[in-house]
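Only one protein chain is missing; all other protein chains are in place.
What follows is chain A.
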Amino acid sequence: MEAALGLMRRIHPKHSETALSALLGLLPHLSSDLLSQVDQPLQVLCDVDSGKEFILCEYNRDADSYRSPWSNKYHPPLEDGPYPSSELRKLEIEANEVFSIYRDQYYEGGISSVYMWEDENEGFVGCFLIKKDGSKTGHGRRGYLQEGSWDAIHVIEVGPDEEGITHYCLTSTVMLSLTTNDQSSGTFSLSGSIRRQMNMDLSIADGHLCNMGKMIEEMESKLRNSLDQVYFGKTKEMVCTLRPPAEVLPMRLPES
């Protein structure tokens, strides 16, 4: 298992789907571990009732069907698939509405879905998903990207209420790739994924949705920032180590 995760850490993020299906083939006995530990690019289905798209993940899946957060129905239809309790479903509906406004303000497009379910220890779990196609042909407002995708997965475990305080544990993954392409500079492509965790004890006076939302917003900003500053920065540093920029080199003019 460690070796399999080692391979996933090295293989190009663009190939992660192929790599995962290859590993599932080689290690069928580890398939559930692999599926739960390796994040994959998000897929989308259209809710036939509302006409809205929703995001698929392990948490809204039962057998080969996925539950839509909009109509609460499984696609394709499924008898006796699991549903959240009516109280939790109420929170799920609200979370989907608010989160799609959040998504629109930060992403200027994209798709979002929120799923909730009860867990064994009197608490519940929420999964907040965002998928954005930022390419010229997708939802890229500015039209700079030949190809661009951002997939965010936030899984937040909410503990039981203990004298007005609840423990929240958030695990977030962002997978992204972006490619620009033009005649003078060729193709330039960056892609990657990072995963981080955040734990907080918060008063439930403001409500679960407010607490979860704030944590997710803070986490997303952190992840975006580290991708931009640290991860992209490190690859840029590497390029400049390989071939230091021209300023420091003695320039010779072409002798024509």
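The rule we apply is simple: a contact is a pair of C-beta atoms (placed from the backbone, for glycine too) under 8 Å apart; a residue touches a chain by one contact, two chains touch by 3 or more; residues count from 1.
In this section, contacts and distances are computed from a predicted model.
Choosing from "F-actin-capping protein subunit alpha", "Diphthamide biosynthesis protein 3", "RNI-like protein" or "Transcription factor", the protein name stored in UniProt for the chain missing from the display reads "F-actin-capping protein subunit alpha". Residues of chain A in contact with the chain left out of this view: 3-4, 6-13, 15, 18-19, 21-28, 94, 97-98, 101-102, 105-108, 132, 134-135, 140-145, 148-150, 176, 178, 180, 184-196, 206, 209-210, 213-214, 217, 220-221, 224-225, 227-228, 231-232, 234-246, 249-252, 254-256.
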